[in-house]
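The structure under discussion appears below in the form of structure tokens.
One chain of protein is taken out of this complex; the other chains stay put.
Here the chain labels run A and B in written order, and each chain numbers its own residues starting at 1.
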Amino acid sequence: MLEMFQTVWAIVPMSLQTLIVILLKIVAIVAPLMLCVAYLTFAERKIIGHMQVRMGPTRVGPRGWLQPIADALKLLMKEIVIPSGSSKGLFLIAPMLSLAPALAAWAAIPFQDGLVLADINAGLLYILALTSVGVYGVIIAGWASNSKYAFLGAMRSAAQIVSYEIAMGFALVGVLIAAGSLNLGDIVRAQEGSLVHWFWLPLFPLFIIYFIAGLAETNRAPFDVAEGESEIVAGFHVEYSGMAFAIFFLAEYANMILIAALAAIMFLGGWLSPFQGIPVLEGAFEWVPPIVWFLAKTSLFLFCFLWFRATFPRYRYDQIMRLGWKVFIPITIAWLMLVGLAVVLELPWWFD
Amino acid sequence: MLENYLPVLVFLGVGMAIGVLPIAMGFLLAPRNPYSEKLSPFECGFEAFEDARMKFDVRYYLVAILFIIFDLEIAFLFPWAIVLDEIGMVGFIAMAVFLGILVIGFIYEWMKGALEWE
Partner (left out) sequence: MTFELFIFYVFATVTVASAVVVISSRNPVYSALALVLTFFSCSGIWMLAEAEFLAIVLVLVYVGAVMVLFLFVVMMLDINIAVLSQGFMSYLPVGVGVALAVVAEMALLVGSKYFGADIIPPPERHVAEYNNTAELGNVLYTVHMYAFEIASVILLVAIIAAIVLTLRKRPLTRYQSPEKQVAVRREDRIRVINMKAETEE
């Protein structure tokens, strides 16, 4: 069997071989990601359920474990309604435009030392550029639907996303100054040492601002005015049904996981063990593969996403804009200058 | 350098395909029986009136314009951040002046009330 495979493989031309290897790697990233998205929705319902003293879904499968599969099948069997007066082509392209960047950004994410699909120098810049493209899905969906709720939701959402992108960009620059590289792998390696070498400590305000801006970028509670049910029903995707809606849903959750993974990489040392540099514990936990730490840190942030949704009441729109422009931007600029000065003066022990 | 970007290009294509595939499947598998009531835009039970694409507050444009300016500023910060080690104090002062001038603009914005969302 293996021999037969090898002979067939040898016939395949070189360029096609590389392409097949790349495609297989992409599948190895996307398939688990999709599964994560499915079970993140399940976790969301369970965790928020328990926080509100409910059970969450329990019916489908043992303890409700097959619920996301059932949801996906249900959405698949639902009619895709294309409203009259909408721009058909744009209406169907919009979900695609929001999903493609949310997935492609994963190309630059290192899961472990050396375990990255595209080890590009400008990794962080690439991710920032792709996430900024994600706003098109929202705008086009809102405009193409020809519905007032969708249009209002899209405009609110777009203005909110671009406002918080600035705060997020400044926070990222802080990480770059401290790490001295755009490559995400190098950023993690720059945090080597111990728990206190991770960037959350010297960049604490930027860390908090990055995560809050991440909440706002993904339109999650408490910044979910774009789809505030009580005001504009569902916002930009009110006219979407069936699989077209499912794609938006997928994109939102893939983005959430991306923000969480980036937070883990930039501020909590990515795949580095939290017990590094601690005499006994470091040896005791040496058997744990590094990727486990990375996934654990990502899950921690994802839990925060759900926890915040269950805890905080929704912000009002003017408060959201005020927070983004008048609070986050001044703080980030000031902190950037401080960190820059620390790097130039080579202050120990993060910046030497 | 370019070989590192090939997976990125392929991934963008795959991302698009993953967006198209479920919708195509939805069209194949799901029932389709549209009628005019179902296709009318959602309006809380009202008949839909006028075009939904309306004029909008100029404030949204202002946010978009200011966003472009700050986005450019961030683009300038990126190369600076990664070579700060090498260019040292000279580079730091250059950026301090750059940001200082832009902070003047930011203060002007603030004082003029352009950041006020009423």
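The rule we apply is simple: a residue touches a chain if its C-beta (ideal position, glycine included) is under 8 Å from a C-beta of that chain, and two chains touch if they have at least 3 such contacts.
Values in this document were obtained by computation on a predicted structure and should not be read as measured data.
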Of A:F91, A:Y126, A:Y149 or A:F249, the one touching the omitted chain in the full complex: A:Y126
Among A:I22, A:C36 or A:I140, exactly one should touch the missing chain; which is it? A:I140
Given the full complex, what residues of subunit A touch the hidden partner chain? 15, 87, 90, 120-122, 125-126, 128-130, 132-133, 135-136, 139-140, 143, 155, 158, 162, 165, 182, 318-319, 322
Which parts of subunit B face the unshown chain closely enough to count as touching? 1-5, 9, 53-56, 58, 60-62, 64-69, 71-73, 75-76, 78-80, 82-83, 86-87, 90-91, 94-95, 97-99, 101-102, 104-106, 108-109, 112-114, 116-118
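The criterion applied here is as follows: only the chains that are shown with their structure count from here on.
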Can you list the subunit B residues touching subunit A in their complex? 1, 4-8, 10-12, 14-16, 18-20, 22-23, 25-27, 29-34, 36, 38-44, 48, 51-54, 56, 60, 63-64, 67, 70-71, 74, 77-78, 81-82, 84-85, 88-89, 91-92, 95-96, 99, 103, 106, 110, 115, 117-118
Show me the residue ranges of subunit A that touch subunit B in the complex, using the header's touch definition. 18-19, 22-23, 25-26, 30, 75-86, 92, 95-97, 99-104, 106-108, 117-121, 125-126, 132, 143, 145-151, 155, 158-159, 162-163, 165-166, 169-170, 173, 176-177, 180-182, 233, 238-239, 242-244, 246-247, 317-318, 321-322, 325-326, 329-330, 333, 336-337, 340-341, 343-344
